[in-house]
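Here the complex is missing one protein chain, while the rest keep their positions.
This part shows subunit A:
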Amino acid sequence: MNVVVMLKQTFDTEARITLDEKGRINREGVSLIINPYDEFAVEEGLRVKEKSKGEVTVVSVGEAQVQEALRQALAMGADKAILVSPDGMEVDEYVTATILAKVIGGLQYDIILAGWRAIDDGSAQVAARVAEILGLPMVNMVTRLEVGEGSVLATREIEGGSEVVEVPLPAVVTAQKGLNEPRYPTMKGIMQAKKKPMQKMTLQDLGLDAGQVVPKVRAVKYYLPPPRKPGRIIPGEAAEAAAALVRALREEAKII
């Protein structure tokens, strides 16, 4: 079973966000991680491979530093990595998906895994767009995956419960928390990762011309939210404080 995992590098969840002088999100000095949902996808890919043989290929769109995230996936056990650099060009979800689909379309795959959303832009649409471009069925927000001959059974989160969906392979499946516990790279894994193939590609290498990678949406501006004002501590013994809180919610906030 050949698995392709789409992976995005994101800001660390602890990162404080600031703007640069051009009014864009400042990337200086921010520590970077694998998007946590993509880590579940990498882990699941490794488990599929361990059961059925085959290979795990991780693919990403981004600048040079994304190689660190890809190396980490290789250290976890993935076999090879492909990074496409958009060379500072503006990308939206449409462009990212166009590039990913082009790369993946040239690979041998049985299943494509991704995180259901990235924690930075939260947009939850790249995997769906890739599935559409490649003409593949998709199952979103999966918490349990059973890979069979020619099809998968995926348990996915729905509002107020879950459902089990069967789709034929090849398919795109996105990971939700709960799917698995990602492993940590071992020392041996880290050493081996250094020798594993990391292919770097440009849009020209992929045969994508400028007209195919024009974003559909454009950013007008970025800004930071006003800080929340701290409120007040309600003093007194528990009973007194509880009564005062309920009174405040009713009389000041008028929400109860």
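The criterion applied here is as follows: a contact is a pair of C-beta atoms (placed from the backbone, for glycine too) under 8 Å apart; a residue touches a chain by one contact, two chains touch by 3 or more; residues count from 1.
In this section, contacts and distances are computed from a predicted model.
S.K.: Pick, from "4Fe-4S ferredoxin", "Lactose transport system permease protein LacG", "Electron transfer flavoprotein alpha subunit" or "Glutamine cyclotransferase", the protein name that UniProt gives for the chain of this complex that is not shown.
M.R.: In UniProt, the chain excluded from the picture bears the name "Electron transfer flavoprotein alpha subunit".
S.K.: Just to verify: which one of A:A131, A:L145, A:A193 or A:L208 makes contact with the chain not shown?
M.R.: A:A131
S.K.: Of the listed residues A:V91, A:I119 or A:M201, which contacts the missing chain in the full complex?
M.R.: Among A:V91, A:I119 or A:M201, only A:I119 touches the chain that is not shown.
S.K.: Footprint of the hidden chain on subunit A, which residues?
M.R.: 11, 13-17, 19, 25, 36-37, 92-94, 97, 119-125, 127-129, 131-133, 137-141, 143, 153, 157-168, 171, 176-178, 215-225, 228, 230-234, 238-239, 241-243, 245-246, 248-250, 253, 255-256
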